[in-house]
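I have a structure here, written as structure tokens, and I will follow up with some questions on it.
With one protein chain removed, the remaining protein chains of the complex are shown where they sit.
When the chains are written out, they are named A, B and C in that same order, and each has its own residue count from 1.
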Amino acid sequence: MQSQLPIYPEQASNFAPHVDALMLFITGVCFLFALGITIAIIIFFFKYHRKTPNAVGIPTHEDSRLEAVWMIVPLILAMAMFGWGAVIYVDYRHTPKDTLDIYVIAKQWMWKAQQPNGLKEFNELHVPMGRNVRLVLASEDVIHDFFVPAFRVKMDVVPGHYNTMWFRPTKAGRYHFFCSQYCGTNHALMAGWVTVMEPSDYAAWLSGSSGGEGNSIAAGEKLFAEKACITCHLANGTGRGPSLNGVYGAQVLLADGSTVTADEAYVRESILQPNAKIVARYAPSMPTFQGQLTEEQIIALTAYIKSLQSQPVPAKGFGIAPPTGNK
Amino acid sequence: MSEHIVSPKLYVVILFALMLGTFLTVAAAVRDFGPWNIVIALAIATGKATLVILYFMHARYSPKRTQLVIVCSIFWLAILLALTATDYMTRSQRESQIAPPSIFYRA
Amino acid sequence: MSNTPPTPDELPHKHYLNATYGSGIRSWLLTTDHKRIALLYLASVTVFFFIGGVFATMIRIHLLTPRGALVTPETYNKLFTMHGVAMIFFFLIPSIPAVFGNFLIPLMIGAKDLAFPKINLLSWYIYLIGGCFVLYSFGTGGLDTGWTFYTPLSSVYSNSAVTPAVIGIFINGFSSILTGLNFIVTIHTMRAPGMTWFRLPLFVWAHYATSLVMILGTPVVAITLLLAGLERMFHLGFFNPALGGDPILFQHLFWFYSHPAVYIMILPSMGVVSEIIPTFARKPIFGYSFIAGSSIAIAVIGFLVWAHHMFVTGESAYAALTFSFLSYLVAIPSAVKVFNWTSTLYKGSISWDPPMIYALGFIGLFVIGGLTGLFLACLGLDIHIHDTYFVVAHFHYIMVGGAVMGYVGGLHFWWPKITGRLYPRSLSRFAAIILFIGFNLTFFPQFILGYLGMPRRYHTYPPEFQVLNVLSTAGASILALGYLLPMSYLIWSMRYGKVAGPNPWPATGLEWKTDSPPLTENFEVTPEVTWEPYDFKSRPDLGLETGAPLPAPAHGDD
Partner (left out) sequence: MHRTGELYGQFETLEQQKESATLGMWIFLVTEILFFGGIFLTYAVNRHLYFTAFGVGGNMLDLRLGTINTVVLIASSFTMAMSVWSAQTSQKKWLPIFLVLTLVLGFVFLGIKYVEYKQKFDHHLIPGHAFDLTYRMNHPAPGDDPKELASERKEIEEALATEDPGNPQGGLVALNSHAQLYFSLYFGMTGLHALHMVVGAGLLIWVIKGSLKGRFSASYNTPIEVVGLYWHFIDIVWIYLFALLYLINRHLG
């Protein structure tokens, strides 16, 4: 485990140890330089402090050999840094042949990924451990950037181009990924989780029931837009309805002051009988969808709302109850 | 600083050279030289520009400092064009060969 | 305390501040005196500094908690964009050149004024007009594109007031161009007899290099922003991929100027430090020609490195390798400067006057800022730290730790020349130390944040980053104090400070051979230069080590 105040993120890909070693090297060289300069300045500062008000310093003469030394030595060290960095960079850009290809699409402000078997994910990415994974990145609107600190990888997602990046996960776990190219209002919410799984788990996940979940999330997202839910339940909390980010599984504060757990039953009830439990601070303005949705569609919508669980909750405009004192 | 005065005769000669250049460049443009068309067009344009700079703008008779200014401006323009070209001319073709799956097309 | 030789009791009878050409305010607004124009700039860049500072304060308060403590995402994005635009285009770029460059270059080379005084005034008005456009944009919907204006976000998707801001920055560019042009011509043609190129103060060399960047880089960003503005106004497609344009091209064009623009900010500051250090170590600067040459080298090589801002855009690997290599080259002249400054201290007679404290603070912060540049120029490492708080920390060390520290140091060094008065010595040393500590506390944690992976421009962040963010905000409050202190005692000193006399430190430059404040014409008679730069030994007129009393004290109030 990492300590409370780590100074480097977890190492979870083939690149991470190399990048950290390079970091250590450059930090070491720079630290020695900074230390040398600082010590020299401090010594001179006190040793040559003006003795009498009229005293002048003793001129020291320009020395071309000295100047040459302090140009050439830093140059050599700089070239070492350049060379080492270049070697790692070439590795970054040289994708191996046998990759598992996953397609990633960015749009304001979410990530969609498609696994090789067509399974889709939102703000989530599942990858098998030990396999070379190649991400093909495309953007539907502005420039985004896919960044996984634990993997030490990052690549801009540029509209009109396909950029690719690759990595080999080396440690199972869940890691943050971020959008790190500023892309507008909810840039900071455009983040999610990479899950690194054992290859067998990954295979099971791809083919198993959770695969169906992935597909129903996609269907649910489509419905969310088609049925115009999206026009009120804005993710950033500025809509007429509360943002649904992070709501699933949380306590919801209702208008009458009571709270309710946002489980599947609650979501279902809220879709079919919206006025039964009104979220605090919101008007009962949602129409009922009774008779307009099939069961399958309700399940899909629920799965989609579930998938928003990991989304950051906006500062304002959500229904989640504030934490109570004893927790 | 004694000023060099260019004679009108020389100006007339330059004028004719520039006119000639204009007709040459048009004449060359309507013939097919393959990739050389652009090279010829730019070479003639550069020739014409050089004449204007050297004689009409008196660069040939100007102090070294002015000539240095001109060289610098060309040098920096070259930096802008050439270093950007290092990117565009060496872009890998691999990315464009990726066959996008259906998800890449919006419904 | 130790040295209180007699100082003049009053300011000189006639100087540029009380010279009247017509009545009050008009004599300022229509002045062509480079010294008065410098003060006009001083007032206007201070306004922008405080506007940018207020935004910065709000940003730091907002980031106290992971979910954001203060504002909505839209507002947060506007805050950091407007902070960047105000600080970079309207404070840092004009700060030292337009204030000290304007004031000092003619004085330092022994000229009566710049070569084109009217154009000088014109550039101030252009700056004001550009500034008004930008303030209009801030006031009517703000600006949320990031100061980099990346397309297609800025040209298509942003709903904020991008157009007036782009127009404002476009206009402001011409102010910068005209200033640079004026400096170059002045340094070439207006030097006093005997003021050869290698007798020029290093401040002038630094400004010559800065002016090169201004005239060669600014037009490119002007046309780029013009095209982006046209794209937004008329739905054209220069940089919009939906219409066939290439957003990466915008970045190439933008950084062709905006990377060298960093040198517009830091070179003048290096010039200031190169003046302060020999003055307060009282010995010729070590390696004069290397420091002068390194200024020019930085200006030239600085133009060859821009695409290191684009290592993760998917630019060609060959281009990335080229630009990484060239980026390392630009580190060498910067290192040369630091080594020479340090060597100048050796066997000096070092006073602990406030400008010296600022200058040494500058070296400390610039060393950290410069060395962390090596991390970012490194291809293998930049992939990870690009667009994270590591970058934010790095460029603040250069621009705030470097450029602003030099600016405030210069203010303390030349304040007696500008106003004719001294300021409280102990208080100003205290302020310098506060500034140094506050700065490090604010920005050092951000290096760690960046390596941990916190991306920049985030209004909300995962909770594990909170401790470092709180530290940074705490530092920012100390830093704010470090800026407000000098502001208040410098204003106080304008009225109540002791009279400085022509050469209080004493220093060797020509600007110190005239009254403080100087005459409108700068010198009674055109001076003739017969001495080498920073040569204290052959200057009996300074009254040092010859037994004669000092013409004026360094400072006498403690």
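One rule holds in what follows: contacts are C-beta pairs under 8 Å (C-beta built on N, C-alpha and C of every residue); 3 or more make two chains touch, one makes a residue touch a chain.
This one's a predicted model, so the numbers in the text were calculated from it and none came from an experiment.
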Exercise. Kindly name the visible chains that come into contact with the excluded chain.
Key: B, C
Quiz item: Out of C:Leu39, C:Ile93 or C:Leu114, which is the one that touches the chain we can't see?
Solution: C:Leu114
Quiz item: So which of C:Ile223, C:Ile296 or C:Leu471 would be touching the chain we can't see?
Solution: C:Ile223
Practice problem: Write the list of chain C residues that the hidden chain touches. | Solution: 32, 111-117, 177, 181-182, 184-186, 188-190, 215-220, 222-224, 227, 230, 234-238, 243-246, 249, 252-253, 256, 526
Quiz item: Can you name the residues of chain B that touch the chain not displayed here?
Solution: 1, 3, 5-8, 11-12, 14-15, 18-19, 22, 25-26, 29-33, 37-38, 41-42, 44-45, 48-49, 52-53, 55-57, 62, 65-66, 69-70, 72-74, 76-77, 80-81, 84, 88
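Convention: only the chains that are shown with their structure count from here on.
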Quiz item: Looking at every pair of chains, which two share the most C-beta contact pairs?
Solution: A-C
Quiz item: Going by the touch rule set out above, which residues of chain C reach two or more other chains?
Solution: 248, 314, 317
Quiz item: Residues of chain A touching 2+ other chains?
Solution: 161, 163
Exercise. Using the touch definition up top, name the residues of chain C that touch chain A in the complex.
Key: 2-3, 67-68, 72-74, 77, 144, 146, 150, 152-153, 156-158, 241-242, 246-248, 281-284, 286-290, 312-314, 317, 320-321, 324-325, 328-329, 331-332, 335-336, 338-340, 342-352, 360, 363-364, 367-368, 371-372, 374-375, 377-384, 386-388, 448, 451-453, 455-462, 467-468, 535-537, 543-547, 550, 553-554
Quiz prompt | Complex contact set, residues of chain A against chain C | solution = 4-9, 18-19, 22-23, 26-27, 30, 33-34, 37-38, 40-41, 44-45, 48-51, 53-60, 62-63, 66-67, 70-71, 74-75, 78-79, 81-82, 84-90, 92-93, 108, 141-143, 145, 147, 149-150, 152-156, 158-161, 163, 176, 178-189, 236, 238, 312-316
Practice problem: Please name which positions on chain B make contact with chain C in the complex. | Solution: 65, 72-73, 76, 79-80, 83-84, 86-92, 95
